[in-house]
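Following this message is one structure expressed as structure tokens.
As you look at this complex, bear in mind that one protein chain is not there, while each of the others sits in place.
And now, chain A:
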Amino acid sequence: MDLAIETHGLVKTFGDNRAVDGVDLAIRAGGVYGVLGPNGAGKTTTIKMLATLLVPDGGTATVLGHDVVREAPDVRARVAMTGQFASLDEDLTGLENLVLLARLYGYGKAAAKERGMQLLEAFDLAESAKKQVKAYSGGMRRRIDIAGSIVVRPDLMFLDEPTTGLDPRSRNQVWEIVRGLVGAGTTILLTTQYLEEADQLADRIAVIDHGRVIAEGTSGELKASVGSGAVRVRVADPGDREEVARLLAETLAAEPVLEPDGTTVTLRVDDPTAVAGALQRVGDRGLRVNEYSLGQPSLDEVFLALTGRPAEESATETQDQEVPA
């Protein structure tokens, strides 16, 4: 198997805080690998070690076959990074930034400029070539950041929370770019706090919490690990809910959850085909149901099942614990 990234027991501590606490990853080349977790879970620290910006305190990591400590220059030559921590010079114009990077990658003067313009056009930024990057909008900013990372085509690219704080349109543009990069053969390691983003883009996902990988697999596998799906039923009369919940629980052999809205009951189901029969029984008793749905569990639910708390909640709880730069 051709592994782009392999880590064993990777550890990084900042004082008493074990930001990364024994991470094992085996990431195949090609496609998008998602690292999902709330703020402060250790995602960025992990990436920084893989990108040779931080030296691990324990464990080993190889990137594209090179040890990140002993063969750091070989790693650097083949990976690129972008995101919250690897940005561009805001005082310089978009073109100047790209020319600067191209020069550092070894392009000659004229070739660097040509490459810079080519990238600006590809990312729909040609009109802002001569504007200082600090004048760019959030979406433009993220695009130029990514453009800066592909001045020389990387074999592996780290994208750290590429869509945090973007409006939906800019987010879609970033997603398109990611798909384009993958189409061109670049492996992408993407960190995100957004479950939807991981679901949309990633082929496989590792869920990280408190510096540890707590689950790994395809989006489908992760969902399956918490049951194949959930059925939601909304009753017309709140007074009927207890009775409906009891009936459904009996038929489906599942624990009913009464939602705080007073009219909805949710149950995890392993066999979706049984749901129709269960609803039939509810109808036969003359209990009226306004609405029902059967769906795969969302990654939010996966996160809840894995950590015992919702992703959003833990994200706000640990907001201030973002790793030091």
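We adopt the following convention: contacts are C-beta pairs under 8 Å (C-beta built on N, C-alpha and C of every residue); 3 or more make two chains touch, one makes a residue touch a chain; residues count from 1.
The definition used in the following text is that contacts and distances are computed from a predicted model.
Colleague: Unshown chain, UniProt name, "Outer membrane lipoprotein carrier protein LolA", "Transport permease protein", "2-oxoglutarate oxidoreductase, gamma subunit" or "Sulfurtransferase complex subunit TusC"?
Modeller: According to UniProt, the chain not displayed is called "Transport permease protein".
Colleague: Can you tell me which of A:23, A:36 or A:151 touches the chain that was removed from the display?
Modeller: In the full complex, the listed residue that touches the missing chain is A:151.
Colleague: Which listed residue (A:6, A:24 or A:89) would be found touching the missing chain in the intact complex?
Modeller: Only one listed residue reaches the unshown chain, and that is A:89.
Colleague: With respect to the chain omitted from the figure, which of A:118, A:164, A:225 or A:298 is a touching residue?
Modeller: A:118
Colleague: Which residues does chain A use to touch the chain missing from this display?
Modeller: Chain A touches the missing chain through residues 48, 51-53, 55, 73, 76-77, 79-82, 84-93, 96, 100-101, 103-108, 111, 115, 118-119, 121-124, 132, 148, 150-153, 169, 172-173, 176-177, 179-181, 183-184, 186, 200, 325.
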